[in-house]
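Structure, as structure tokens:
Excluded from the complex is one protein chain; the other protein chains are retained at their positions.
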Amino acid sequence: MTLQETTMEDRLALLERRLASLEDEREIVQLLTTYGALADSGSSAELAAIWTEDGVYDNDVISMTGRDQIFAMVESAAHQGYIARGCAHFNGPVSVHVDGDTAVAVSHSLMVLHEDGAFRINRATANHWQLRRTEEGWRATARVGRILDGNELAPLLLRTGALGQLPPDPAS
Amino acid sequence: MTLQETTMEDRLALLERRLASLEDEREIVQLLTTYGALADSGSSAELAAIWTEDGVYDNDVISMTGRDQIFAMVESAAHQGYIARGCAHFNGPVSVHVDGDTAVAVSHSLMVLHEDGAFRINRATANHWQLRRTEEGWRATARVGRILDGNELAPLLLRTGALGQLPPDPAS
Partner (left out) sequence: MTLQETTMEDRLALLERRLASLEDEREIVQLLTTYGALADSGSSAELAAIWTEDGVYDNDVISMTGRDQIFAMVESAAHQGYIARGCAHFNGPVSVHVDGDTAVAVSHSLMVLHEDGAFRINRATANHWQLRRTEEGWRATARVGRILDGNELAPLLLRTGALGQLPPDPAS
């Protein structure tokens, strides 16, 4: 290699690393952003596949472990009733911290229900996501949510999520 | 070319393709993300320019074809009244699938109205977007929305949008 080629090699390698970092974030943001559309369309298999096979989803109403339980939640009479009457799982934008092959993300979500001809916010939730790079791509290993009703864990989920840290013990 | 140059050529070409893919998504996300701000500021020309000249916008209340009709909706007494009394076209984050020179995106939106000194959700809507790369940049060829009030098309718009598919026939 000439000196010129050596420099170009360094610049190429740096570009590749920087681009891979953007691609990781993009993939995670897009993965989590589909949650609401999959939930409100009853797309049980695709929604469950946001998680790893043994991923955890604790939304403060029920706690599920593994894709089968998440799939079953979407197929449940309760969830299907929401869809039939009208429901928006309205998720805010996701803030992501990637660290090698794991990542942490945080978001707010609103569950908006159509009832008696009107739309009301049924609950506002703080969500802390943990993710892992897998052979299938990035997948969630845990989503822990707490309703923002004064529950003391909810602010801790938001704080640790925003700072890219693991959630506090009671939630992990 | 030396062997070293050949390898660098391959790596450069791959970087260019990957970067172009990120740039496409970024442009589409930014295009659609301005919708709410343009709607609530009565920016009729700029809002209409999100679409192609013959773009379709069916929001479940009215169906418009072409920029002139979209422009006229923003200028209408009804829309201007929303702005005067206070209104937030609150759009959720967009999930995008790009396939060459076309793309599909999906998002939830809330129309929040200020009435009698309070803010209420007037409607929650499922939105399926189709886009095309044009000489002006990415533009929407169709946005089909259905209110999440139990309307059976709404979940289908969310599902097809989240999977990067065209919307179901009744909406296309």
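Chains: A and B, in written order; residue numbering restarts at 1 for each.
Everything that follows uses one rule, which is that a residue touches a chain if its C-beta (ideal position, glycine included) is under 8 Å from a C-beta of that chain, and two chains touch if they have at least 3 such contacts.
All values reported here derive from a predicted model rather than from experimental measurement.
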Message: Among B:Leu22, B:Ala72 or B:Leu166, which one touches the chain that has been omitted from the display?
response: B:Leu22
Statement: Full-complex touch with the removed chain, picking from A:Ala45, A:Val61 or A:Leu163, is A:Leu163
Task: Return the single residue from A:Ala39, A:Val94, A:Leu131 or A:Val144 that touches the missing chain.
output: A:Val94
- prompt: Out of A:Met64, A:Ile83, A:Ala126 or A:Val144, which is the one that touches the chain we can't see?
  reply: A:Ala126
- line: Where chain A meets the chain that is not shown, the residues are 2, 4-5, 8, 11-12, 15, 18-19, 22, 25, 92-96, 106-108, 110, 120-124, 126, 147-151, 154-156, 158-159, 161-163
Message: For review purposes, identify every residue of chain B that touches the missing chain, sorted by number.
response: 1, 5, 8-9, 12, 15-16, 19, 22-23, 26, 29-30, 33-34, 36-38, 40-43, 46, 83-94, 112, 114, 118-121
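Basically, only the chains that are shown with their structure count from here on.
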Field: Distance between chain centroids, defined by C-alpha means - chain A, chain B (Å)
entry: 22
